[in-house]
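For this depiction, one protein chain was excluded, whereas all remaining protein chains were kept in their positions.
And then chain A:
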Amino acid sequence: MTAIDLGLPQLGGLAGVPTFDGKQTAKDYKTDQEVRWCPGCGDYAVLAAVQSFLPDLGLKRENIVFVSGIGCSSRFPYYMNTYGMHSIHGRAPAIATGLATSREDLSVWVVTGDGDALSIGGNHLIHALRRNVNLKILLFNNRIYGLTKGQYSPTSEEGKVTKSTPMGSLDHPFNPVSLALGAEASFVGRALDSDRKQLTEVLRAAAEHRGSALVEIYQNCPIFNDGAFDVLKEPGEREERIVPLRHGEPIRFGADGQHGVARDPKTGTLKVVEVAEVGEDNLVVHDATIEDPSYAFALSRLGNHNLDHTVTGVFRNVQRATYDDLARHQVEQAKAAKPANLGALLRGKDTWSVAAD
């Protein structure tokens, strides 16, 4: 992934978080708690990816916090040897907002599921994203409610048959990446649980981004929604479907790079093309730093819930002031402008005195 340089003085996502000079390994991030996900659950792969990439950040372990909601995926903090809070259903972004705003020296991560983030917690998610709080939000999307044993979720395909929808679900699903971009998230990425390399790349970019980062992780739930993303994993199929994004490079995919993404000259929108037909020069060169979110949004619309074309990688990575930096700045400004004098505050302007008789 190409480094992004906007030519602005910029703070990294981890600026202010104390670094660790010694050597850390994945093992340092493991706890003594028995991991209790079902065998084969995609959550294991994500946990392993996170535990093995965190040492690369070189942070003090005690300055990392994982905050989660409720769901299978939200058990995550118990397995991370950092500070952590397993909170209540849907509210992790709100709790993490308070923590990140009051503590500049922490690297704060949110772990959430498709139900946790998009049903009960949808409001908090979009507001954290629009405020651009310096949080890294990992959305484990298994397109099902795992913990409550298999009801459909807001990312389940239309017509999904589950225990709660024996005749098929009726509601139209969210595309989490589109939703985040609609909320003007400054960083949005997507990766598969099974692709450790790309997942790590996206996570690292998210960590280095200052502001809210939403990373959608397609995660398999072998118990209640097995194989939901198999078409993206099967050799032969996956090359035809996965459209990987690399900043600064033309968007191409297919076993031989025969497919690509180009602008439709008539409508101006993005579409999947055959490179041989449009010519290599007409492919869109991916630029995650484009201010206008409609470009990244158009990328997120290339595919459909049937996973015919699934764009992965970093959709958007733009610089925008973060809520927590601004909030701390206001406090500092106020302190500099007016020293705290409690006695003067309590007295105020209009007082009168009662003298002793």
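Please note the rule applied: contacts are C-beta pairs under 8 Å (C-beta built on N, C-alpha and C of every residue); 3 or more make two chains touch, one makes a residue touch a chain; residues count from 1.
Assume contacts and distances are computed from a predicted model.
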Problem set entry | Undisplayed chain, where the name is taken from the UniProt record, one of "Sugar ABC transporter ATP-binding protein", "CoB--CoM heterodisulfide reductase", "2-oxoglutarate ferredoxin oxidoreductase subunit alpha" or "LAO/AO transport system kinase" | "2-oxoglutarate ferredoxin oxidoreductase subunit alpha"
For this session: Tell me which residue among A:H86, A:K233, A:R246 or A:R301 touches the hidden chain in the full complex.
Result: A:H86
Seminar exercise, completed: Even though one chain is not shown, chain A touches it at residues 18, 31, 33, 60-65, 67, 70, 77-78, 80-88, 91, 94-103, 105-106, 123-124, 127, 327-328, 330-331, 333-335, 337-340, 342-343, 345-348, 350-357
